[in-house]
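For this view, one protein chain was removed and the others were kept in their places.
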Amino acid sequence: MNVEDSPLFSHYSSVASLFDEYLDPSAEVRDHYIMLSEHFANLTTEDLNRLNEEAKIVFFNEGVTFAVYSDKNVGTEKIFPFDLMPRIISRKEWDVIEKGALQRTRAINLFLKDIYNERNILKDGVVPHELVFSSKNLTRHMDGIVPPGEVYTHISGIDLIRHSDGDYYVLEDNVRCPSGASYVLANRNTLKKVLPKLFDQCQVQLVNDYPEQLLTMLQTVAPENVDDPNCVVLTPGIYNSAYFEHSFLAQHMGVDLVEGRDLFVENDFVYMKTIHGPKKVDVIYRRIDDDFLDPMVFRPDSILGTPGLINAYKAGNVTLVNAPGTGVADDKAIYTYMPEIIRYYLNEEPILKNVTTYRCEKDDDFEYVLANIDKLVIKPVDESGGYGIQIGNTLSPAEIEEVKKMISEDRRKYIAQPIMSLSVHPTFIEETGNLEPRHIDLRIFTLLGRDFEHVVPGGLTRVALRRGNLVVNSSQGGGSKDSWVLA
Amino acid sequence: MLSRIANNLFWAGRYIERAEHTARYLQVNYFSALDAPISVQRNFVLDSILRMNGYNQITPLEEGQVLLTVALSDENPNSIIQTIRNARQNTRGSRDILSSELWEAINKTYHFVTNYNVEQFKHTHLFDFTQSLTELVSSIKGKIDSTLLHNEAWAMIKLGLYIERAYQILNAILTKLDDIEHLRDTGDAPSMVSYQLATLLRGLEAFDMSRQHYKRALTGTDALEFLLFNEQFPRSVLACLSKIENQLSLLNEGSSAKQDSSEFLAGKFYCELKYMTIDEVEANLRGYLQQARDHIFVLCEKVDEEYFTH
Partner (left out) sequence: MSEYHVSYHAVNSYEHQVTGAFFRFIIVPADNEFQKLIKMKLRSNVPVTWWISERVKDGKELYVRANKPFTEFILDLETRIIINQVNPFNRPILPREIQWKTLETTEWKVENAYFLQAGHPKDRSYIPPEWMDKFPAPNTQQGMLDHLITLREFLFSKIKFCPESTDVHTKAIETYQLKAGVCQDFAHLYSAIARRQGIPTRYVCGYLCQGKNYKGAGQLHAWVECHVPGSGWIGIDPSNNLMADNHHIKIAHGVDYGDCAPIKGVILNGGDHTSEHTVFVHQAQSAQQ
């Protein structure tokens, strides 16, 4: 089938240098998109506009919002922009992604256990110990702690992109309570209501059992000898921008949504205050950063936390999900070593690719970097938030010379990576009323418990709604798509 | 249920009821002053409205300021806009246990109040504002009863609502007693007293039913008796106490009330009131009403201690 058949696609053309998820290089619709393509071929711009409005109403009525706060605690609730056209992942590709995500999560978990106990990987020199011990997200309070089921990173989010070569690459790992799972469910819920027939035809793998899977996972990691664990979700409160997700997950798991002030610690046990008196808490799915968990141990000025919580955790009387100190594993510098980490613990070759990384401290890498700066992104290993990043193809010859000098002066401080391009996907653009190519990524959610593993089929596809924009974050005008894995 | 959530719902109930009483008192007193027997009473009525709202103002305010203070002021914690804002804030964190119908009713009221045109309100729309607000609140109350499970969450909202109502009734009576005393001091005619009693009853939507009950022009004693002791009338203190005791019993899951528990105190207060006569009350009227208000305070402290602190 050809794209010209549909009026909606009349303005759609892929860019040769980018991977198009929908069209193959000869502008033919890819096999796993044919059903969707036929369905959209029967729609007009007016239809799409109407469906788009309907989708917004579904989101608004169900309160799928994030809050933006101004003065006087009066918040404006905004809906997370949602694109009607689902992203489809073929079964074959998904099998690889799923295996790769599990492999990576297992390796990260073993890495965390090692770092907080024997530290063999450091003693063997596979990962430089200076790198680990200088990480801001390493915490001494986890030293010697082995949580129930030996699980540290219960919930992980792996950000994948597809490069112009057609392969998936891991852009970053998120193992500090990643958010977004509720949007996966909300997107699915909305799309089913707006495009029921298409959904029915395509036989998509289900995602709506996520709350059950999450609760099952939480129950498997309860402290020893707790038969019917009391699990709760810990939120910073209604002013947090992700409050919707916290309350959504608590409600759908059927557990209490608590704040730090609802909890107290006595004799190293954690209790929540209820109208019928204290009730013991066994597992806390906390959506509060490490720093705010316990003012006795971390930031003393934190009013969100519960004093004594960390000692209750150390005593093994309550499980924190994820464990404190997991952030050391998603540190940018540690990322570089992820292939070695996978080989070291699992004795397997990595399934998902890391973006090729040149370590300037190594002589041959250093020479390559100097010769090819215009094709590379230069990143300092110890900075975060995009600080200090130089993109080679945007630099003037004079600037290139400066960067070379900067690297030569402190080779350990810098790594370099090829400039990655994100794949594009047809996306409904309200202003033009057309489907146009926009950059997308994919966040995969994995759950790890005691003898329990689960990967959410599909995950969250984020889309950069502005033309040419590579940034998919919602704060930068990004939206999301439902992601379908075909059964 | 978490103590914090219970506390939020209890106060949501109180704020919703408070907003309604403020709006009605404002409406009834303001408009009755327009055709009051003595025309100089305008400032006096404005002062009464402020006192009822618990707003102590030393320098006299002009009319527009008074109306704004009571209805739409961000500075006055008891203004209608603040109580509605608080009610919404208290329920916002508990949307998972409330019905979306109830939330929408509260949200609608919130948007109505916060978007109301201030100039229109001050000059021409006082009636529209207060009337719409009482109707919106009445719709919220309808949703509370008809769309929630009658479980602990519901019982908490209702408990707050009835406690606030009992308190507001006593408050209204005390404010009117002050008004009447003031008029006596200035040597006004007894006609003024019966006029004040009528506004008191109207402010509590009790005028028609009290007429029907006594089948004659009401005396002051009748009005007091009706508002304190008539258990058939939902805006009497006795009826509120009966409801309060019911809600507490539901929260206690039917187990018998422990001595000095909130349920025990509510029951005891109810019985005292039930077998009290109006003659006994009138012997020391002000003292008795103040004592009753103190009883409500103590009861609130008990509720706080039993349900919200552990």
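To keep things simple, chains are lettered A and B as they appear, and every chain counts its residues starting from 1.
One rule holds in what follows: contacts are C-beta pairs under 8 Å (C-beta built on N, C-alpha and C of every residue); 3 or more make two chains touch, one makes a residue touch a chain.
As the structure is a computational prediction, the values presented were derived from the model and not from experiment.
The chain omitted from view is touched by exactly one of A:D47, A:D95 or A:D143, namely A:D143.
Of the options A:S90, A:Q251 or A:N311, the residue whose C-beta touches the omitted chain is A:N311. Residue in contact with the omitted chain (choice from A:G125, A:G166 or A:P397): A:G125. Mapped onto subunit A, the footprint of the missing chain covers residues 119, 122-123, 125, 129, 133, 140, 143-145, 264-268, 295-296, 300, 307-308, 311, 314-315.
Note that in this section only the chains that are shown with their structure count from here on.
With centres taken as mean Cα positions, subunit B sits 51 Å from subunit A. In the complex of the two chains, the subunit B residues touching subunit A come out as 1-4, 6, 74, 89, 92-93, 95-96, 100, 152, 156, 251, 306-310. Listing the residues of subunit A that touch subunit B in their complex gives 61, 63, 72-73, 237-238, 247, 250-251, 256-259, 261-262, 272-275, 277-278.
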